[in-house]
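The complex appears here minus one protein chain, its other protein chains still in place.
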Amino acid sequence: MSITERIWVPTDQSPAQRFREVRELTDLLADRLSPEDQTPQSMTEASPAKWHRAHVTWFFEEFVLRRDPGYVVYDESYRYLFNSYYEAVGERHPRPDRGLVTRPGVDDITHYRNYVDAAMESALTRGALDDAALDLVELGCNHEQQHQELLLMDVKHLFSTIPLTPGPIYVDRELDAPSSPGPMTWRSVAGGVTEVGAGPDDGFSYDNEGPRHRVFLEDFEIAERPVTNADWLEFIADEGYRRHELWLSDGWAHLRQTGWQAPGYWHRDDDGQWTTYTLSGRRPLDPGEPVLHVSFYEADAYARWAGARLPTEFEWETAASTLGAQRSELLDPNRCHPRSVAGPGGAAMIGNVWEWTSSAYLPFPGFVPANGAVGEYNGKFMSDQHVLRGAAAITPRGHERVTYRNFFPAPSRWVFTGLRLAR
Amino acid sequence: MSITERIWVPTDQSPAQRFREVRELTDLLADRLSPEDQTPQSMTEASPAKWHRAHVTWFFEEFVLRRDPGYVVYDESYRYLFNSYYEAVGERHPRPDRGLVTRPGVDDITHYRNYVDAAMESALTRGALDDAALDLVELGCNHEQQHQELLLMDVKHLFSTIPLTPGPIYVDRELDAPSSPGPMTWRSVAGGVTEVGAGPDDGFSYDNEGPRHRVFLEDFEIAERPVTNADWLEFIADEGYRRHELWLSDGWAHLRQTGWQAPGYWHRDDDGQWTTYTLSGRRPLDPGEPVLHVSFYEADAYARWAGARLPTEFEWETAASTLGAQRSELLDPNRCHPRSVAGPGGAAMIGNVWEWTSSAYLPFPGFVPANGAVGEYNGKFMSDQHVLRGAAAITPRGHERVTYRNFFPAPSRWVFTGLRLAR
Amino acid sequence: MSITERIWVPTDQSPAQRFREVRELTDLLADRLSPEDQTPQSMTEASPAKWHRAHVTWFFEEFVLRRDPGYVVYDESYRYLFNSYYEAVGERHPRPDRGLVTRPGVDDITHYRNYVDAAMESALTRGALDDAALDLVELGCNHEQQHQELLLMDVKHLFSTIPLTPGPIYVDRELDAPSSPGPMTWRSVAGGVTEVGAGPDDGFSYDNEGPRHRVFLEDFEIAERPVTNADWLEFIADEGYRRHELWLSDGWAHLRQTGWQAPGYWHRDDDGQWTTYTLSGRRPLDPGEPVLHVSFYEADAYARWAGARLPTEFEWETAASTLGAQRSELLDPNRCHPRSVAGPGGAAMIGNVWEWTSSAYLPFPGFVPANGAVGEYNGKFMSDQHVLRGAAAITPRGHERVTYRNFFPAPSRWVFTGLRLAR
Partner (left out) sequence: MSITERIWVPTDQSPAQRFREVRELTDLLADRLSPEDQTPQSMTEASPAKWHRAHVTWFFEEFVLRRDPGYVVYDESYRYLFNSYYEAVGERHPRPDRGLVTRPGVDDITHYRNYVDAAMESALTRGALDDAALDLVELGCNHEQQHQELLLMDVKHLFSTIPLTPGPIYVDRELDAPSSPGPMTWRSVAGGVTEVGAGPDDGFSYDNEGPRHRVFLEDFEIAERPVTNADWLEFIADEGYRRHELWLSDGWAHLRQTGWQAPGYWHRDDDGQWTTYTLSGRRPLDPGEPVLHVSFYEADAYARWAGARLPTEFEWETAASTLGAQRSELLDPNRCHPRSVAGPGGAAMIGNVWEWTSSAYLPFPGFVPANGAVGEYNGKFMSDQHVLRGAAAITPRGHERVTYRNFFPAPSRWVFTGLRLAR
């Protein structure tokens, strides 16, 4: 069954409307960046903003437009330049060198985007695409949404390395006033054999979210809100970063090597006040916000310190399904930052921060990758990564799902990561 | 309940007999190594043989003998030199520098062993140890058995780097004649909610093997023998090491970086014949032996090529429990090498080669580390490692268990690793 | 005696005219680069073009304008961002991170340049600078000229890494047609005790060019033209890159590690034709041009292969003084590439390519660094670098001198380096 035959819950947009809306959001995010901002790569894991803009465009050209033998490729060399990791497509520009490609420049990429947009709009509006192609359009839209989040993560990382911290980029309004989180409360969830994962009638999902399958869970409890900055300050005050017995061995080694003493982007001023760098500039820490930019190692150590643990991804999904579809903050280009857990919906499981689970990123029983080169999208990364569930304040609306499996290596901190306790 | 109160299945030895026997086997293995052989460290993951001999001795001194305030420590500096990774015990000599410690020398370590042996024998025979101490003796014996296997792995790696390949070290008899494996056959195992892991009445086990708990399994099939060298030669012939679509992304990157073209220790002569380095010297490859020294990446790629997959550790354990307690080759100091799967018991699940599973090494639900510093034995390594089940031809007899969870990082090849398919 | 009291041979410009002309040339060179082109750093040794533009401006602000207590600093943080290596001035932005500073952007740097230019022009035209300050202006002009050459080297390196080789940047006219070098001829130079180095009456020079002092030279011969591409093709054809006996040990190790098989920027097409990347795009190799982008190791190996040697810097200077003041190609922003040795003046010792000498970069007897922080300009680099003499086709006119001591580490190839034989 094709994705487009499924019930697509959050929207009744036509594919053309959907495509246009997604593409426009990318442009909106990039418009606030200068050509200089769009060029460098601040670490191997990150990519230049203009590379993101070109790569998501290449995705449509490679997987949708090239299906039409009459399509005239914009520039054959872009296949080499803007392929990310698809071995089946051929050789690629080395990932660590993405920040050196000053030409094509920002304007060239804009021309490329316009060219592909025109071809896509034409194909979509004249009904030239079959179901398989429409599925790839939907995949390409989701892919671009994922890169919108990556672009924001990467630009935040880049800006944080600049000595003259750039001021507010992505804000038109003031952030919230400091808030106070309530006490941690717990909800019981009944165990037993339960079903998890995305099924064929659930609308679009990535291949790694299925098949829907049975697991056995013991009864468990899950926290009604994520861990907050206020909680984390207690962990720091209680020497959390100095007590080896709280840490996994790899985590402790990483901590010793990096000198971690607080979450990513935190800074303690000379007067002892904590600030954090945001896409709206450096700001005092809000105790009521969920803690952000912690690695899996830190999340795991915190949970041990708190006498709790991280939930498995199956516990998380079961709890989230039980608790209903409420969302906390998703992407608002004028904000790009979590909201306090004390506000309305602030403690909901989907939005604000990605939540580390205790689960390794492994295939579900019966997992089959998608056909063709896009089968490399998810499956080949299933080793030594950790599952995050939920969504973050920079995840585009409509891209979040209760079955969504995000995954990153344990030391990652530039992702918008937090945690929620279980026990 | 103390371990010593449990039913200890494989033996009715007294703790003193058990202790003595384990210690003697270490000496037997080391006796075939010169002082030079016992000194270097061929890679960071490996340790010098004389370090192994001292470290296992230190374990008894640190965790058993020091409980007696009257015990006179052999040399206080040995706590620094021979602690492996126990943060709770204090600072340690840096792991990568173990091969530079020429003093204490081999004879000094022998004196140290004798000193601790005498103190242990005295304590054991005069009944001076309480149950908690006796549990630690049993843990120490298992610990030393584990290091016997490590010593053999490490010495094999060291010898393999020497241009003048040393001849037979651990062999008094000829290895078997080349053999032919039978075709791959499969056994069906029924799924459902099933119990896995070590329970309190199962005799000694490490903390990471418990608690016994329920999991849900779908029906599955498991191969009746491990993958053999003959199988692997087909994989090579079919370009298995050149087809990216068979590999995990990390595995493919690792392959490109290292140039892997065959399992560890394999060598193709100028006339195209394959040999493999063994602890009995370099020998022609026996098609009927289980493939040995493959990384998790290779095992995973092979399974994909074969249209199958690796079993989860729970499938593996359920199958092994169902199939019964038969053993294939365990440690014989005059052989130290697997036997053909075609021979009697050669295809059994426990022995010959460790079998990679698809499971990440994670805590079982309700896992609680052992008390005290020995709680660091297993739990703190539960990230980014992969579970192996079974045992190998260098695993000491009595150390193997159906619930045993061995674990190593995905690229590891100096371990005696193989695989068995599931589907 | 102040520099400004000396006879300044090549020009009778006023300091203000001199300042203005130097600054304008930097702008001219940068105008051909997009904001993207000016941002990245293609290797640690290189710097972004916009960094060069800011750093040379900072030099005047730091060392000239700040002498006036009434001067209002443009932005205090620029002292941190644009100090290159002056320890006496304070902490600096880490060199490898220069390519990540997207803000201040290209326009901000232009504003900074304009601000400092206005202040400098005002000070220069109203006669507000004493002799010491005027000396620093002259030093700053030479410093900026040196960075004009570095900017071109760095941008050439950056562009050469881009898969879509950018076309002509710095050319309005066609390069020359292929030419044929004449045979190598030699000139005898008489030895004895001779004077070398810059004296107080020789006009501006860097501190490292003095004091003028006596050395003893044996009689020697020096080639009348530099080694050409045609010569180098013979070296390659004679297996020059495969014969260890021609190479210094460090050079051979470097060759094996890097895989060098030809000078920098050379490429052999599938049909065996050699091309070279230039600031006017990729072009067929001209046999008559001096070889360019060879390391000291290659220059030394070539000389050994040719049965000759590199001259010492004292032989070079003595020969150049004897042979007179003729120049070959110096910086022409519409060309930026050497001319054939066969053309008029093409074989002259000053211009076209820097010429490696056999001399290590060491202080002359009695060397005293300049006063203050600018004393760090040259002296502190006097270890493990090699002296180059002459000038290159990207050296600004008026910056070249017969006593000029350029210096780089032995493996450097992005410099416009060549060689001339002695025997």
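Side notes on the structure shown:
Every chain is named by a letter (A, B and C) in the order it is written, and numbering of its residues begins at 1.
Throughout what follows, contacts are C-beta pairs under 8 Å (C-beta built on N, C-alpha and C of every residue); 3 or more make two chains touch, one makes a residue touch a chain.
Small disclaimer: the values here were computed from a predicted structure and weren't measured.
Shown chains touched by the hidden one, complex as a whole: B, C. Touch with the chain omitted from the figure is made, among C:20, C:67, C:103 or C:213, by C:213. Considering C:252, C:274 or C:305, the position touching the chain not shown turns out to be C:252 (whole complex). Residue in contact with the omitted chain (choice from C:111, C:268 or C:380): C:380. Not every partner is drawn; the one left out touches subunit B at residues 34-40, 42, 50, 77, 80-81, 93, 97, 99-106, 158-159, 161-164, 166. Although one chain is not displayed, its contacts with subunit C can still be listed: residues 85, 87-88, 193, 213-216, 218, 244-245, 247-252, 296-297, 300, 358-360, 362-363, 365-366, 376, 380-384, 386, 410.
The rule is simple: only the chains that are shown with their structure count from here on.
Removal of subunit B in thought leaves the touching network of the remaining chains intact as one piece. Ranked by how close its mean Cα position lies to the mean of all protein Cα atoms, the top chain is A. Annotation: 47 Å between the Cα-based centres of subunit A and subunit C. Annotation for subunit B: no residues touch 2 or more other chains.
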